[in-house]
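Worksheet for the structure shown next.
Yeah, one chain of the complex is gone here, protein chain that is, but the others are all in their spots.
Note that the chains take the letters A, B and C in the order they are written out, and that residue 1 is the start of every chain.
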Amino acid sequence: MALSAAVAGASGYAGGELLRLLLAHPGVEIGALTANSNAGQRLGALQPHLLPLADRVLAATTPDVLAGHDVVFLALPHGQSAAVAEQLGDDVLVVDMGADFRLRSAADWERFYGSAHAGTWPYGLPELPGARAALEGSRRIAVPGCYPTAVSLALFPAYAGGLAEPEAVITAASGTSGAGRALKPHLLGSEVMGSMSPYGVGGGHRHTPEMIQNLSAVAGEPVTVSFTPTLAPMPRGILASCSAKAVPGTTAEAVRAAYEKAYADEPFVRLLPEGRWPATASVQGSNAVQVQVALDAAAGRIIAISAIDNLTKGTAGGAVQSMNIALGLDQTTGLSTIGVAP
Amino acid sequence: MALSAAVAGASGYAGGELLRLLLAHPGVEIGALTANSNAGQRLGALQPHLLPLADRVLAATTPDVLAGHDVVFLALPHGQSAAVAEQLGDDVLVVDMGADFRLRSAADWERFYGSAHAGTWPYGLPELPGARAALEGSRRIAVPGCYPTAVSLALFPAYAGGLAEPEAVITAASGTSGAGRALKPHLLGSEVMGSMSPYGVGGGHRHTPEMIQNLSAVAGEPVTVSFTPTLAPMPRGILASCSAKAVPGTTAEAVRAAYEKAYADEPFVRLLPEGRWPATASVQGSNAVQVQVALDAAAGRIIAISAIDNLTKGTAGGAVQSMNIALGLDQTTGLSTIGVAP
Amino acid sequence: MALSAAVAGASGYAGGELLRLLLAHPGVEIGALTANSNAGQRLGALQPHLLPLADRVLAATTPDVLAGHDVVFLALPHGQSAAVAEQLGDDVLVVDMGADFRLRSAADWERFYGSAHAGTWPYGLPELPGARAALEGSRRIAVPGCYPTAVSLALFPAYAGGLAEPEAVITAASGTSGAGRALKPHLLGSEVMGSMSPYGVGGGHRHTPEMIQNLSAVAGEPVTVSFTPTLAPMPRGILASCSAKAVPGTTAEAVRAAYEKAYADEPFVRLLPEGRWPATASVQGSNAVQVQVALDAAAGRIIAISAIDNLTKGTAGGAVQSMNIALGLDQTTGLSTIGVAP
Partner (left out) sequence: MALSAAVAGASGYAGGELLRLLLAHPGVEIGALTANSNAGQRLGALQPHLLPLADRVLAATTPDVLAGHDVVFLALPHGQSAAVAEQLGDDVLVVDMGADFRLRSAADWERFYGSAHAGTWPYGLPELPGARAALEGSRRIAVPGCYPTAVSLALFPAYAGGLAEPEAVITAASGTSGAGRALKPHLLGSEVMGSMSPYGVGGGHRHTPEMIQNLSAVAGEPVTVSFTPTLAPMPRGILASCSAKAVPGTTAEAVRAAYEKAYADEPFVRLLPEGRWPATASVQGSNAVQVQVALDAAAGRIIAISAIDNLTKGTAGGAVQSMNIALGLDQTTGLSTIGVAP
């Protein structure tokens, strides 16, 4: 029998992508859909690509509306998830697609988000060592940020293999949907098309402590992360270009072996054949991660690059994958590794 | 038991889209994949978004390779399908995604394609009056062109309802994948991005006689078509802006009623609520057609606009839909009306 | 000695483009720059491409600030220009880049804009018959709308030559800057990129009466216009696809001759060699108009297509060109026919 799922925040990009995936999920029936300022509108006016749900009317996000579902997805601005989750029973699976429960360090939370730390939930990146076990049977899931998903999967095998120095340098390009549906001038099509621009440079991006948390856990020592996000003229996709100095004596073969080992059994991560590099178009609309790695002998650095769809594996697909694991379903249920290209 | 399907022309955009859809089709098993100049390569190097088929090697397009399948899809340059089809048994379902068997008039074929007419097969646009019946049980299908799909579905209800004069004026914008993977300077990203440009203006586009054929059949009289295709800076999608003078006395209500009647039972065509207009992004990757119509009282014209994904409903999705009908499956099997947006 | 020019509305796209052109104009010195909600900000924060003006601070739009200039450009929301203009002396050249003074018919204005008609000023499209003379020496100029510029220049030679029936059908694609810097969801990069969509369909677009006014004046009889604007995934450019039934007996030679005659001496309009068609990229950032025309004998229609940069010839370039004429300068001063491509 299908599980019922409610979605709080159904009018945004993350919520829309989640509904796209849930519509294709054989074990889920879509229940309540809620929104904030868009409550009362038909979904067809806001998500015109979701034809089967076009006549559904968005409710306000209240405990009553969200009650009575097996799973509740929260696609809310940060800071709002804890209050909603408290109203839901411990037997309800709550999947938070926001940032509230990702960080273990209350100090990091307070420094980057400027509010009280809500807590820490099992982290929905099952490819990371130990993460899958924590998700199994859990009734609370913190879905990772889109950049930390791309970066952690690009780099963790190098740290797991003891091959990289604990100073990672990362430049990532994201499609504009990563910034959400916010009405800001720099997100207008006229300003975005034909332009690349950085933001949050110099350590200020809120995803930085999440990357540090992930990579440090794998490395077994503190890893610093220099992270430069850039906005790219495309709707979807993240290309993460990551590097770290190679531990002296590291060979290209050892690097390749570490990545092959890390991803041998992962259905969503594909280490590409040598010589081929990821492109975001190849993973558009899919839950796949395409990864490639190289050793730059002259510079003495490991270069690892990943491509994901920020809305799918980076948000809604990662949420569904983790939901599957928490509920004991096959983690691939309702998800695809096939991109929509060209 | 799954039907086996071979794809001739698997390295192009139409072939790639077909494989994307067949991978999600529960009743089809993908058999031989062939190519011309790309024979011998792995599919992963050519269609990096199709991860499950990455290690499949493309064969040359020969009768031997294509033999023994239940269905053979042909995504070949025009003029080549007849010779291949002749080698396949009458019990094999041959779905031609090229132009060879679309036109009924040999004279039109010769004028627009400059070669001998190969014949006429049942036309794979089941939403057109009479088309579905001709497809049922057929073992030969001519998949329509992408523009004729968009234009015929935008305009035929007006002609079916006797509301439009037989002179249609059409401007359509297509994404660049409609031009295929051909290496031509005007298709380079540097030239396409940021630019709109027309081509084949003044009646020269090969899809014109196909539109005339479709609309004239519905109208019961010859319809002239003035067709201006334009190349738009996007990979996928067709937006067809179509109009015709309204027959005197036509009311907005009558126009709306004609379209509601035409599409009341069509799973893939959505007549949008009044006041909302189609966008190609809403149908990206889906087999849906979004349609809207209005009566411009001042100009005395019916304006009908449709949006499709040129590779899906416009090519490969239309092929699968028609295959389903020919084989007695539900026409929606393996197809979706949900777009990948934003 | 340089003329001083003030710009009211310097923080929008039209104002920014005007400043780009004025910076290159040898006879103009840029004076006061004003804005509404952006008053008090440095221009560098709003128009980061205008480096020489980066440290200029925007003033509020008041009569005091605008006083004392030789030329005042108004890039204001419609309805605001008349009040500002009244405060400026009759000897000041006021160039209104908004809609307020374009229409001759008060009834049309009221129907499309819903407010009282402010009046009619000389119309800044000097290529139209009679327009140049009205601009010479004038101290008030109404800059045409971007769509009417593209459409009128594509079609008027056909009407001037008596070759076209008085029923024009137009589909035009515009870059997103045509919608201005307004913060609306459908203008977000995430929604615009990869998508074509129509708007204002069925006669509702406010530029329709302006096209009717222009074409009817040339034709000497009322011309109806069916106008379908579409939003294209590019920052700049308009491609106007226009057609009308050819008067019986019209030959391709006569059509060509009419266009050659119309544009033989126009420095900004280029009738392309036969067989080549305009592309918006070719006129990016330039004041050029590229035009091509064909006779579709089968459909009996004249097809005329033009490409302009909506911000240059369609707005700010047209304004400068008209200013030049009004002031007795060579109309090409400070303007270019060279596009920025690819």
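Here, contacts are C-beta pairs under 8 Å (C-beta built on N, C-alpha and C of every residue); 3 or more make two chains touch, one makes a residue touch a chain.
Please read these numbers as outputs of a predicted model, since none were measured by experiment.
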Result, missing-chain neighbours among shown chains, is A, B, C
Across A:Pro129, A:Gly162, A:Pro273 or A:Gly300, the one contacting the chain not displayed is A:Gly300
Missing-chain contact, candidates C:Leu23, C:Ala39 or C:Ala254, resolves to C:Leu23
Sole touch to the unshown chain from A:Gln80, A:Asn214, A:Thr280 or A:Thr337: residue A:Thr280
Of C:Asn38, C:Ser177 or C:Asn214, the residue that touches the missing chain is C:Ser177
Interface residues of chain A toward the undisplayed chain are 167, 169, 171, 173, 175, 188, 190-191, 193-199, 201-203, 224-226, 228, 230, 232-237, 239, 241, 243, 245, 277-282, 284, 292, 294-301, 303, 305, 307, 341-342
Interface residues of chain B toward the undisplayed chain are 13, 175-177, 179, 181, 183-185, 187-194, 233-235
Even though one chain is not shown, chain C touches it at residues 13, 16, 20, 23-24, 44-45, 47-52, 54, 177, 193-194, 235-236, 270, 273, 276, 279, 281-286, 288, 290, 336-342
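We take it that only the chains that are shown with their structure count from here on.
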Cα rotation angle, chain A onto chain B, in degrees to the nearest 5, is 180
CA centroids of chain A and chain C: separation to the nearest Å works out as 45
Check: chain B positions touching at least 2 other chains come out as 193-194, 235-236, 279, 281-282, 284, 341-342
